[in-house]
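Missing here is one protein chain; the remaining ones are kept as they sit in the complex.
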Amino acid sequence: MDKIIENLRNKPPLVHHITNYVTVNDCANVVLAAGGAPIMADDVKEVEEIVSISSVLYINIGTLNERTVESMVKAGKRANCLGLPVLLDPVGMGASRMRNDTVHRLMNEIYFTVIKGNMSEIKGLYKAERNTGGVDVKDEDIVGTENLAEAVEYVKKIAREFDSVVAVTGAIDIVTDGEQAVTVRNGHPNMSRVTGTGCMTGSVMATYVGSNPERPVDAVVAALVKMGLAGERAELEMKNKNEGISSYKRYLIDGIDLIGLEEMKEGGKIEYL
Amino acid sequence: MDKIIENLRNKPPLVHHITNYVTVNDCANVVLAAGGAPIMADDVKEVEEIVSISSVLYINIGTLNERTVESMVKAGKRANCLGLPVLLDPVGMGASRMRNDTVHRLMNEIYFTVIKGNMSEIKGLYKAERNTGGVDVKDEDIVGTENLAEAVEYVKKIAREFDSVVAVTGAIDIVTDGEQAVTVRNGHPNMSRVTGTGCMTGSVMATYVGSNPERPVDAVVAALVKMGLAGERAELEMKNKNEGISSYKRYLIDGIDLIGLEEMKEGGKIEYL
Partner (left out) sequence: MDKIIENLRNKPPLVHHITNYVTVNDCANVVLAAGGAPIMADDVKEVEEIVSISSVLYINIGTLNERTVESMVKAGKRANCLGLPVLLDPVGMGASRMRNDTVHRLMNEIYFTVIKGNMSEIKGLYKAERNTGGVDVKDEDIVGTENLAEAVEYVKKIAREFDSVVAVTGAIDIVTDGEQAVTVRNGHPNMSRVTGTGCMTGSVMATYVGSNPERPVDAVVAALVKMGLAGERAELEMKNKNEGISSYKRYLIDGIDLIGLEEMKEGGKIEYL
């Protein structure tokens, strides 16, 4: 954890996002709060140049369209050429054929350092299944203590097959490169009552991985701890003041700014399996 | 009111938005705060599939463009086929020929369960008039106590003609299916000092109608009460703390989360005409 944060401070990353227009402002703000600098650019004519001045590329298909899919492919290929880490968030995977086809195309043409999503998205990616639950995890895909061991094995298999770090977010987050597996149990259910906490998690991951391209598992775990603690802190703040979910969101982003290394080391509920 | 909220709790709707990029984040957050789940998707290749897994479709032309207009048409037609409710927010109707043409095309090709807007937008929709006031209501179109009866008759006529529930928002909201007319007098003028309160109102309406497709008038009235009370509550909070309009917005969205059924029944200033 120390090394991850030290690298972040020493070389703050420029994080190129090609992402959805719903949560993009929050993504930019969490990158800044986490210590990086965001740049959002999605025109096919400029993405290769933009990625070439960046430290890392984060592709999020939340509101994909035909125009930006081409940009994702171009930017991703260029990032691969340059040896930059690339993260994929297959938002809503399974909700339409277009999302499935896009993700499969992206995965064929681009090597992803990290793939993150909820269990339904990651399953959809692996099995090309239809997900009728929109962008949220389906009930049957929720990971709990009882099915954790099985879920970890499943995600490890996917990680090996894709040769990527796979991060499955949920009450228990699972991070694995196919060999090593780590769980993180921070966070609070209210995080799912704010739009874009998944995207923001992706942005924090990209920020951390951008400064730590050689340690993607540790960087992703640190990002999950940071987000989770921010979600826990926000709950206390909101409850203390009898406020609602918009205040929760504010405290969540404040937390990304305020929670320091010591707090992450003490509060992180990390388990190496 | 009880039935509306009970249905919402029993089957939280998935609310498909094709909307503008200015206020889309707030729309997603108010759907969550109101008890639904948002999904935003606007590519012509996927909107039919997305709407088919949704409970309701909300079309808002705030930042329309040629690409998304086609998506609106496709999604709306599919929703009609599936018997799903569809809401229209003709933002800025009258401000350009493109907006007028688009709305007329949408109304020709799609049956709308609910059409909502300020009086200038609704008039523009009916009379195809040019509105030079941007996206706000023109002074001469404001509904007050003195011209209320006349306005109600006018809106009823429009509702009958379009065979839709029409909701005109303002200091006095008017909701009618052409037969029954209801007014709601909740809210606060500061709501118009936050961008997107109109869009957010549409999103809350869509959430409520999504769980109550058979009772669109009651669902729309309940949504207006919720938004109006949230606006009143936000005013108190902001004034109490000597804060400004960005804090007002936070308290407004908090209110959608915090205001419960009892408060809605007690605080709702509803009149059945």
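Note that the chains are named A and B in the order they appear, and that numbering of residues resets to 1 at the start of each chain.
Rule of thumb we're sticking to: a residue touches a chain if its C-beta (ideal position, glycine included) is under 8 Å from a C-beta of that chain, and two chains touch if they have at least 3 such contacts.
Bear in mind the structure is a predicted one, so any value in this text is a computation, not a measurement.
Trainee: Of A:K3, A:R67, A:R105 or A:K127, which sits in contact with the chain we cannot see?
Mentor: Checking each option in A:K3, A:R67, A:R105 or A:K127, the one touching the absent chain turns out to be A:R67.
Trainee: Which listed residue, A:M40, A:M107, A:L148 or A:A171, touches the chain dropped from view?
Mentor: Of the listed residues, the one touching the omitted chain is A:M40.
Trainee: Which subunit A residues would touch the chain omitted from the figure, given the whole complex?
Mentor: 14, 21, 24-25, 28-29, 32-33, 37-43, 45-46, 49-50, 53-54, 67, 249-258
Trainee: For subunit B, which positions touch the chain that isn't shown here?
Mentor: 20-23, 25-26, 62-67, 92, 95-99, 132-136, 193-196, 243-247, 249-250
By definition in this document, only the chains that are shown with their structure count from here on.
Trainee: Could you work out the angle of the rotation that brings the CA atoms of subunit A onto the matching CA atoms of subunit B, rounded to the nearest 5 degrees?
Mentor: To bring subunit A onto subunit B, one rotates by 120 degrees.
Trainee: State, to the nearest whole Å, the distance from the C-alpha centre of subunit A to the C-alpha centre of subunit B.
Mentor: Spacing between the chain centres: roughly 33 Å.
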